[in-house]
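Before I ask anything, let me first share the structure, which is written out below as structure tokens.
Every protein chain but one is kept in place in this view of the complex.
Think of it as A and B in the order they're written, each chain with its own count starting at 1.
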Amino acid sequence: MYAFDYHRPATVRQAAGLLAKKEDAKLLAGGQTLLPTMKQRLAAPPHLIDLSRVDDLKGIAVKGRSLVIGAMSTHYEVTTSAIVGEAIPGLAALAGLIGDPAVRHKGTIGGSVANNDPSADYPAALLAMGATVITNKRKIPADEYFQGLFTTALEDGEIITKVSFPIPGKFGYAKFRHPASRYALVGVAVAKRGSDIRVTVTGAGADGVFRWAAAEAALKARFAVKSLDGLEHGPEGINGDIHGSPEYRGHLIGVMAKRAVASALGK
Amino acid sequence: MSVAQIGQSVRRTEDQRFVTGKGRYVDDIGRPGQAHAFFLRSPHAHARIRRIDLHEAQHAPGVVAVLTGDDLAADKIGGLICGWMIHSKDGSPMKAGPHPALAQGKVRYVGDHVAVVIAETLAEAKDAAEKIVVDYEVLPAAVDPAKTQAKGAAQVHDEAPNNTVFNWHLGDKAATDAAFAKASHVTTIDLVNNRLVANAMEPRAAVGDYDSGTDNFTLYTTSQNPHVARLVLSAFIGIAPENKLRVIAPDVGGGFGSKIFIYAEETVCVWAAKKVGRPVKWVAERTEEFLASAHGRDHVTKAELATDAAGKILGLRVHTKANLGAYLSTFSSSVPTYLYAPLLSGQYDIPAIYAEVDGVYTNTAPVDAYRGAGRPEATFVVERLMEVTARQIGMDPAAFRQRNFVRSFPHQTPVIMCYDIGDYNASLKKALELADYKGLGRRKRESARKGLLRGLGFSAYIEACGIAPSAAVGSLGAGVGLWESAEVRVNPVGTVEILTGSHAHGQGHETTFAQLVSARLGIPMEQVSIIHGDTDKVQMGMGTYGSRSGAVGMSAIVKALDKVEAKAKKVAAYCLEASESDIEFKDGRFTVKGTDKGLSFGEVALQAYVAHKFDGQELEPGLKEGAFYDPKNFTFPSGVHIAEVEIDPETGVTRVDRWTAVDDFGVLINPLIVEGQVHGGIAQGIGQAMMEGAVYDQSGQLVTASYMDYRMPRAEDFPLYQIATTSTPCPSNPLGIKGCGEAGAIASPPALINAITDALGHEDIAMPATPQAVWKAAQKTVHKLAAE
Partner (left out) sequence: MTTVNLTVNGKPVAAKIDPRTLLVQFLRENLRLTGTHVGCDTSQCGACVVHVDGHAIKACTTLAASCDGASVTTIEGLAHNGELHPMQEAFREHHGLQCGFCTPGMIMTAVDLVQRKGNHLEEHTIREELDGNICRCTGYHNIVKAIAAGAEAMAGQVSAQAAE
């Protein structure tokens, strides 16, 4: 790790002030991705702003017809939250599939969403449910937020404070873990809100999380596992590594989509 | 604690420190004033070093020294060695290039050692290493062992034309060819034995220390054999004479072979300690373990089995290309030769065997022994051939094996080994029962109803361990003898210290060895201490590998205990005023035959040291004996493992549903510890078969250089194993024991691949059978089923 100055603000306002003042400063949420990256000397922020003591970034609540999760909520908090379990049980289950138990005690939804790792789980959920990323400056719809590998709509000085999920009628997520890293080799999220159906894919896209239109169309006809029979994604636009070629990942998208629908239907 | 018995599952005494965080590993050692070393490693698989500019690094904050291969050469520090000479079939000695601890003019694999930075802190050493400017002329790299001998391939060492270190053979070619000529069936298979990384959970580490007052060096290192390290560092590399070099291997966190070898890093640390006048510490990061610890396996093999119309084996023929990497590691040349081909007879009576092995250089990390070392590769060849042949000739795989088992002992194979004892059918029968082989059809139908493919596979393995008779290995090219030493020091109050040349890095010697001594001397286990891993305390010893600590290490202790008992009887005879021949020793008491006169072991020990009751001229005071034990033969553990898997053809996910292992390890000292060894070996074998693989890309970059890409076995991957034993006591050592440390890793890969291919209904899959590979292979199965 390269040397850096450490800052630990108590409020979002203080954090934003530090972010504006300190050149090339980086925010530290749970640190489960940033710290390993820094250990490998692949990132060298001169300033690290630790958000762990910013109380107004915490908390999980249902507000109107949305579930609102504070950015510094850990995966453990989300997966065990009775509120999440009641409102969107599939989201609680998804959080329980991230990393391992120790990582879930530290890693946060805000950190995951800000990093937008193409193999992370949360982006699939946000995009499927049409969530809104709320920052200290504005509200960004998920459709506009995710912009490719490790790229988001966040601007300099912007801090994610909450993520707001409109509560869907049905939501399910199925993950095929990368055999080595345990990230998603392929993760598929399926959400149904009224007649609006979205199928999103993480882990596989050469350009990060994406919607699978063909599956959405098939499910619009009838929201059932059978509707996806014979539907294959194919290798186009899909990335590959030694554990999953584009062909294999493309195939798994179809399989995981069916399992996500089954999960959404409580099967 | 009380007096222990042989065959008792005594709980491990070393666990107290490990479960409380009080283990003492090399990284836990801090020497006053120590500096930290960081190695600048080659980013290229093959390159000429035109120039190294150290100037900026040398003046970076906290830097103590920056050293290169030129500094080693100036100090006349020799290169790393390979201690086993192999001769090619034309009689010529193997062709080895030099192996400097820090590169001299050329780098030959990604991770090769270019320079070392020694600084006040590790962070400063790393910062400074980034300031070293190396001008590389990047050269084409030879990466694929199957292609490295081809014309036009990049040359790794000038000394080895066509990258061929040796072209070695074993067996009778003419007889084997003749056997094939009269065969009614010939099975031919192409196999890859995938390259693995040992991945002991404790990364390698070294602390070098130098005392200018006494001119003594001390090296703390993660070694399985500290005495061999000292021998090599002294006699060959030239760090210091043996009497001036102390090597300490404290608690070592797993080895699996990878910590046998003498590496660049510890060589540099102990040398640099004198050079910079400070203790020098280096601890590998996991990625360095991947890049620069010796890898294992990596064979490409074509194998054939000839059978007659009755299903009897007539002959076996094998050609293997063994990847040795960019340099010959300490015992690398022995692994694909004498630890491999002599096991090609398996458990079977095979009249003719011929094996040819090309040892080849590539621009990859050195390859050397990894748990099983050669024997898993041989077992994979034999047991894949057996299963495939049975399928091809339409015989039940168990029955085909039974028809060909060796049934009388001793049995001389056509490939060196003379099997001393065994009962292969006993293990098979027991395994078939435990695995409910009869119920397989029902279980297959149940799986099929769920859309899953179920398969069962056998592996009837044999291995040769308890390594090894010195004269025998010497005649085959070993540079060392493979005996073991022990010293038994009885203290005046009857407590005992055992100094052993064996080294424990997870095997539980402190318990098993103490158990043996306790049972033999009739004293409580807590009165016995096991001392190992320090060349200043323990006499020369050969260390732990090749499942030798029981059969060889404990036999040395037995031999020393025999001498202690003999001496103690003399002392007792004087004290009890009886004839020595009338003294009996039983349950910790020396008694005069036919009387109630006697002395406890402790009382005799005290008498030995006070020496009041006998003339010190006739009988020396004291009670301490040493022994060197050289085994008469290898030991031959054998057994049958049965794997049963269930495959989801939709995803290729293979679930290991059942695992049955029946092993014959002869006499067991501590069954609990033996079972633990079997569990761990099976998991590593399953890891090899369906998860692990070190992968280089075409340019020679290691793709799997961390746990993000190298798939380690996890708890979720396994069922509870069903373990049982049979026993034919080994006649070659006084305890009747065979080695158990490697058996699981040797047996399991073919069992698993045989199960997967049974489920798939075809043989077209290689290790590791990852979900992706199985999914691909299952497409063929699904099409076949659809067509039927």
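As a working rule, a contact is a pair of C-beta atoms (placed from the backbone, for glycine too) under 8 Å apart; a residue touches a chain by one contact, two chains touch by 3 or more.
The structure presented is a predicted model; accordingly, all values stated were derived computationally and were not measured.
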Return the single residue from B:Ala174, B:Ala309 or B:Ala715 that touches the missing chain.
B:Ala715
Touching the hidden chain, out of B:Pro98, B:Pro524 or B:Gly676, is B:Gly676
Residue in contact with the excluded chain [from B:Asp71, B:Asp112, B:Glu202 or B:Glu463]
B:Glu202
Out of B:Gly79, B:Pro351, B:Gly455 or B:Gly508, the sole contact with the unshown chain comes from B:Gly508
Can you say which of B:Arg11, B:Lys89 or B:Lys593 touches the chain missing from this structure?
B:Arg11
Quickly run down the residues of subunit A that touch the omitted chain.
1-6, 8, 28, 31-32, 35-36, 38-40, 48, 50, 52, 76, 99-103, 105-106, 181-182
Considering the entire assembly, which residues of subunit B contact the chain that has been omitted?
11-12, 14-25, 27-28, 30, 123, 199-203, 251-254, 256, 283, 285-287, 505-508, 672-673, 675-676, 679-684, 706-708, 712-716, 718, 720-721, 744
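Please note the rule applied: only the chains that are shown with their structure count from here on.
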For the complex, give me every residue of subunit B touching subunit A.
123, 126-127, 650-652, 691, 693, 695, 703-704, 707-712, 770-772, 775-776
In their shared complex, subunit B is touched by residues of subunit A numbered 1-3, 41, 176, 179-181, 241-245, 248, 251-252, 255
